[in-house]
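Would you mind keeping the following structure in view while I ask a few things?
Left out: one protein chain. Kept in place: all the others.
So, subunit A:
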Amino acid sequence: MPQVTYTDHTGASRTVAANVGDSVMETAVRNGVPGIVAECGGSLSCATCHVYVDQDALDSLPPMEEMEDEMLWGAAEDRQDNSRLSCQLKVTDGCDLHVTTPTTQV
């Protein structure tokens, strides 16, 4: 089963088994992984699902669309080169993704 590992700003990690087709955000929220708020439920409206993606995985992810890019400029914690909105990242077969959550989402 694909999995996603979430590391918070203190360095604590949690690995969650994920369903193909779910987003990295959904996987976190439904399992109660703290650090991702996701107020808008994945509708690309809130930027409270911001994550930093492991550098190695960045290239394998689908590129972001303009809307995600613009939303990220307003995220609560400043964006980095490896910033993504986790509601836009779909879990794929064989996925083993590592992301870090910011200190705050709001």
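As a working rule, a residue touches a chain if its C-beta (ideal position, glycine included) is under 8 Å from a C-beta of that chain, and two chains touch if they have at least 3 such contacts; residues count from 1.
In the analysis below, contacts and distances are computed from a predicted model.
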One chain of this complex is missing from the view, so tell me which of "FAD-dependent oxidoreductase", "Formate hydrogenlyase", "Molybdopterin synthase catalytic subunit" or "TIGR00267 family protein" is its UniProt name.
"FAD-dependent oxidoreductase"
What residue numbers in subunit A mark contact with the hidden partner chain?
22, 26, 29-32, 34, 37, 39-47, 67, 70-71, 73-75, 106
